[in-house]
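As you look at this complex, bear in mind that one protein chain is not there, while each of the others sits in place.
== chain A ==
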Amino acid sequence: MTRVLDRSTPTLWTAARVGRLPLSLGLALVASWAPPQPRSNDVLAPAILVQLEERVVAAADRALAATVGLKIRENRTEGDGSGVIVSEDGYILTVAHNFSRPGTRIKVYLPDGRVVDGVGLGRNERGDCALVKIDGDGPWPYANIGDSDALVENELCVMTGHAGGIVADRPAVVRVGTFTDRARRYWLQTDCAMMPGDSGGALFDLDGNVVGINSYIEQRVDRNFHVPVKSFLDDWERLAASENWNAARSRSNRESGALGLAVRTADGGVEVQYVFEGYRADEAGVQVGDLIIAVDGRSVSSPSSFRARERDLRVGETATLTIERDGERLEIDVEKARREAGEDE
């Protein structure tokens, strides 16, 4: 029987279980972006829709043939990511955040169902580029490398990855979207929605050539970011020689515990639905039914904006919650909890 995710206990926070190293959270750029405006009000002729679709289907076919799942066990934790084979002898492009050390042994899940051994080679952490090599010379199925510089706005593209992690009897998951922008002159932005597990999967042009590698997302479904494939070509020698460079600052500060609240949508803010016993919000006296209007003076309008504010806090930092309780306005200081030892990540 097909299982969506291997969740042995019922959980909602799937990212923690699926990916030891989930897609990193994009926090920048939120203010500077406006949705792309259509430059044409005309509709496409039905014949053109069908013609485009044929190209998309053909590209998806080629994309799936080269997309692999990567199962990585490091530091006693296991995580699933994706990759794409780009040579007959088994070089795989993936992202640096899928593994942390050159030499890491990796299980490679091929599209035909075979599981083979591979090894992590070089990684450029800041650029989120990494290379994996399948043991043995193949021949392995592969996709050609395309030209990420040649992408034009609103070009259709196909994206593949093991969304949610590797699932038995389910091939990689295909997305179809458009190339929308270049972020900070480096990352490729598309509206191909991804989630943890897609990391290291690939973005293809409609010829089925690899143009990008899935790296991170922002909250909006149409904001997905991919490493341009050119970055891999520029640093190929270093990646193939198992160099490990550009190690970024530790991300542990951001990815630690929360305030210990469950909230839900309400008029004028978010309503506290549950206070987890013994956590900081509880100790600070936050109560079920409180209406949270702002965090550190920045207003919250939805559970997701509350979580975004929460995510911005660092361990040990104190947040001031502006709360409405029984018609009165209160300010409550809550310290962000430290993650307990032995937790995920």
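Rule of thumb we're sticking to: a residue touches a chain if its C-beta (ideal position, glycine included) is under 8 Å from a C-beta of that chain, and two chains touch if they have at least 3 such contacts; residues count from 1.
In this section, contacts and distances are computed from a predicted model.
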| item | value |
| --- | --- |
| Protein name, per the UniProt record, of whichever chain is missing from view ("Xanthine dehydrogenase YagS FAD-binding subunit", "Serine endoprotease", "Na+/H+ antiporter subunit C" or "Thioredoxin domain-containing protein") | "Serine endoprotease" |
| Residue touching the undisplayed chain, where the options are A:Asp80, A:Asp128, A:Asp290 or A:Glu310 | A:Glu310 |
| Omitted-chain contact residue, chosen from A:Ala66, A:Ala96 or A:Val176 | A:Val176 |
| Residue touching the undisplayed chain, where the options are A:Asp89, A:Asp135 or A:Glu317 | A:Asp89 |
| For chain A, the residues touching the chain missing from this view | 1-5, 7, 10-16, 22-23, 25-26, 36, 38-53, 55-61, 64, 86-87, 89, 91, 144-147, 150, 152-156, 158, 163-164, 169-171, 173-178, 180, 191-196, 198, 205-207, 209, 217-219, 221-222, 233, 236-237, 240-241, 255, 257-265, 273-274, 276, 279, 303-304, 307, 310-311, 337, 339-340, 343-344 |
